[in-house]
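The complex is shown incomplete by one protein chain, all other protein chains being positioned as in the whole.
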Amino acid sequence: MSEIACPPARPAWRLALPPTLRPVLSGLVVPVLLIGVWQVIAAAHVVAPYILPSPAAVLARFRVELAGGTFRGDVVASLSRALGGFATGAPTGLAFGLLLGLSRLAGRLFGPIFLAYRQIALFAWVPLLAMWFGGGEAGKLAFIALAAFAPAAVNAWRAAAAIPAPYRELSKALTLGRLDHLRLVALPSALPGMLTGLRSSLIHAWLATVGAELFLDIAPGLGGRLNEGRDKFEVDLMIVALTVLAILGLGFSQLAATAERQSLRWRRR
Amino acid sequence: MTDALPDRSDAIAALEIDRVGKIFDVAGRRVEALRDISFSVRTGEFVAIVGASGCGKSTLLRLILGLDTDYQGEVRLDGRRVKKPDLNRGIVFQDHRLLPWLTAEGNVAAALRRSGLPKSERRQLVAEHLKLVGLENFADAWPAQLSGGMSQRVAIARALVNRPRFLLLDEPLGALDALTRLRLQDELARIVRHEGTTALLVTHDVDEAVFLADRIIVLQPDPGRIARIVEVNLDAHRDRSAPAFLRLRDEILGTLGVRPSPRAIATAA
Partner (left out) sequence: MSRLATALLVPALLFGLWSVSAAQGWLPEQLLPAPTAVWDALAETAVGGDLSADILISLQRVGEGFALGALAGLGFGGAIGLSRTLRALFDPLFLLLAQVPPLAWIPLVILAVGIDEAMKVTVIAWASFVPVVLGVAQGIRDVPEPLRELGRALTFDPWDLVSRIVFPAAVPAIFTGLREGLANAWQTLVAAELFASSEGLGYLISLGRQLFQLDLVLAMVLVLGIVGLSVNGALALVERRLLRWQAPAS
């Protein structure tokens, strides 16, 4: 996050670049080198092309997928699954977490069993949900929603339970009613934690989407394409799908970070 | 009870502190913060409380506000025991305790939630009080953008905005520079006189106490109890360098265990 206060002296040649471009360029050095090595290896035919296709072949596959194939449909299917599960699981998780954090009774009743539930690895639920909801769309959405639920709940719970005592005292001193306390003190104080929860929840929804597509019935989606690539031994297709997954994941984190900055304006100086 | 009020009747005492004691439990150890504190405050009076750090000044204010009802003895307002905070008593906490997610304006307005006033009137009151503390140009600033002294001024505006009968001030000018401090002392004296507010001021600054108060309660630590109560029989408009002023100040410093400097004695003489 914050860089060290005084930058060390730099070599003069770096001053020629505009400062905004410098991090972009230095970040490109290693990837470009790696792609170069990859190209050399592929061109030298050290490895069979079906195991390591050349960068050009991957790029060509990318074009083909974008132009003709089902790829756009796959991306849309994965995205809408992830967002659908997130839109169900995350708000429920926030509400549940806030209830646990704001009401001592609810915290004592539901807190321990929720913590116990959290110990079970997420993917252990896949077979159960598949049997309850089927391996189709309903099962996938249920799994993604479940994945999005817990991070939102945990963070909201922690944040709502940790409203600083001085603020609670201030609420009493100003004789705020329950609603005003919630609106002016409790929710804003818990907001950073809730946003952290939402971000984590989004990441988990994305992870669960890929998992659901890999483990449950075949359907359009990026996970399905990965499986297809494995079955048909098409490494170029898998690299394309992984790249798109990375870019979409990056987009999600940027989105979450922007939303967080926007709603926490009061923290900025 | 208070032996310092020979010539005034107790019948008009608005606030009575009657043999109040408070014991904290710190890690299984009993810490006696206050012992046998008794005094009363008449309507319109300005009382200052001075004493060493940790002698229970903030604790006493919290009891008077009604934030803590677990103590020995009784705090009475108009003859009735104080049970919980209400808008008759405004407080400026020692830490300014602004809500960081509300603007300066929002923080002051939060105190008016329970006033029952119409919106337009509230907005006007907020603006007036921000002007009163010289922050009319910072209405939209977040607390993170204010200096420590500015934050304390917002807190003072928040305490005043309900026109409380009692103003409880816990070192409200502690974080201010010497100049602003002097200016705000004048301001405080004017406001209190103008609004007819009864004020209870905790301070470390004996000059401030002598300048503002009609009566000074000197506390001594371990456990916190009253060392003595001093009447300030000076004019309403006090001269900070008048011999009578300095003599009284040195007397109180003596009670607190500080020997006045020779220079101070020379000026006083």
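Odds and ends about this structure:
Letters are used for the chains, namely A and B, taken in the order the chains are written, and counting of residues starts over at 1 for each.
In this section, a residue touches a chain if its C-beta (ideal position, glycine included) is under 8 Å from a C-beta of that chain, and two chains touch if they have at least 3 such contacts.
Keep in mind the model is a prediction, meaning the values are calculated, not measured.
For the omitted chain, the shown partners it touches in the full complex are A.
For the options A:A67, A:A121 or A:L179, the residue in contact with the chain missing from this view is A:A121. In the complete complex, the residue from A:A87, A:L187 or A:L242 that touches the missing chain is A:L242. The set of chain A residues touching the chain not shown comprises 1-5, 22-23, 26-31, 34, 51, 105, 108-113, 116-117, 119-128, 130-132, 206-207, 210-211, 214-215, 222-223, 226-227, 229-230, 233, 235, 238-239, 241-242, 245-250, 252-253.
The rule we apply is simple: only the chains that are shown with their structure count from here on.
Computed from the mean C-alpha positions, the centre of chain A lies at a distance of 51 Å from the centre of chain B. Chain B makes touch with chain A in their complex at residues 65, 67, 84-87, 91, 93, 95, 97, 99-103, 110-111, 113-114, 142-145. Interface residues of chain A, counted against chain B in their complex, comprise 166-167, 169-170, 172-177, 180, 184-185, 188-189, 191, 265-269.
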